[in-house]
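For this depiction, one protein chain was excluded, whereas all remaining protein chains were kept in their positions.
What follows is chain A.
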Amino acid sequence: MSVNLTIGKAINAGLRRAMEADPKVLVMGEDVGKLGGVFRVTDQLYKDFGADRVIDTPLAESGIVGTAIGLALRGYRPVCEIQFDGFFFPATNQTFTQLAKMRRRSAGALNLPVVLRIPYGGGIGAVEHHSESPEAYFAHTAGLRVVTVANAVDAYWMIQQAIASPDPVVFFEPKRRYYDKADVDTEAALDSAHPMGAARVARPGTDVTLLAYGPMVKTALQAAEADSDHSIEVIDLRSISPVDYDTVTESVRRTGRLVITHEAPVSGGVGAEIAARVTESCFYHLEAPVIRVGAFDTPYPQSRLEEHYLPDLDRVLDGVDRAFAY
């Protein structure tokens, strides 16, 4: 049965389905209970699954991730909501030194099926620390899987795949796209969904590959629509760690050009890593250097300036034009 859902509602439906399927799945975080989360992503779960499975935690991010590790060691599958991207940082120690490393430390004796849900990215006019794109820190940390979604269909399936994964998964939710809608077949089997680690060609094209993920996929699709001079192929990366290089390089070998866009600052970013890899593996196919369109290497600015900071349609199109200037 197909249901028209926003990204937020799709994640909610995915959480509900995972909780119904497995009594070991828990939701935990600040305000996830009666309030249903500040973005209402956990709406009604507390009512239906109770306080033992939808845990309102003390206001302490390290405590959330640290106790989730302990719950996972006891056989549970905790899904932690970190309220906003900029509030994740108190939990970096537990995430980077413990969650990411414990399987390796135990030589495989321990699995930590913990999901960290992080609403991220800008564009909602928020105050400081509510608009950041910290995905590169996570992608740089071995032991974590890092994914993000761009539409409600992926939101519904990927949250379930993340919960089912025996590895810790950082699940980035594009908060400015929470209300974008799509038809979701909520009754299909989980294993029929597109694999969590795989990229997807969101729009085929022949002249240039435009790679985006999370909130920038919509902008990239708008750019492809707007540019009547070039046939732009848009790839929705979906998984930031691991990167599905097969899909990316196959596209680049056909188009000969690659433009990467993300909301995060460009230096040391995910785009930099992909550019280096693609240059190494597609050098003789490239007609132009790999172009990056991202944010500046500054703190996220006050919201009245974010339209200049975030890569928008024009800046993405400018990046495409630069790729054709060679």
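We adopt the following convention: a contact is a pair of C-beta atoms (placed from the backbone, for glycine too) under 8 Å apart; a residue touches a chain by one contact, two chains touch by 3 or more; residues count from 1.
Basically, contacts and distances are computed from a predicted model.
Peer 1: Given that one chain of this complex has been left out, which of "Anaerobic dimethyl sulfoxide reductase chain C", "ABC transporter permease", "Probable alginate O-acetylase AlgI" or "Pyruvate dehydrogenase E1 component alpha subunit" is its protein name according to UniProt?
Peer 2: In UniProt, the chain excluded from the picture bears the name "Pyruvate dehydrogenase E1 component alpha subunit".
Peer 1: With the missing chain put back, one of A:12, A:94 or A:219 would touch it. Which one?
Peer 2: Of the listed residues, the one touching the omitted chain is A:94.
Peer 1: For the chain that's not shown, point to the residue among A:145, A:230, A:262 or A:292 touching it.
Peer 2: Considering all chains, including the one not shown, the answer is A:145.
Peer 1: Please output the residues of chain A touching the missing chain, sorted low to high.
Peer 2: Touch with the absent chain occurs at residues 26, 52, 55, 57-58, 60, 62-63, 65-76, 78, 90, 93-94, 97-98, 101-111, 142-143, 145, 165-167, 197, 241-246.
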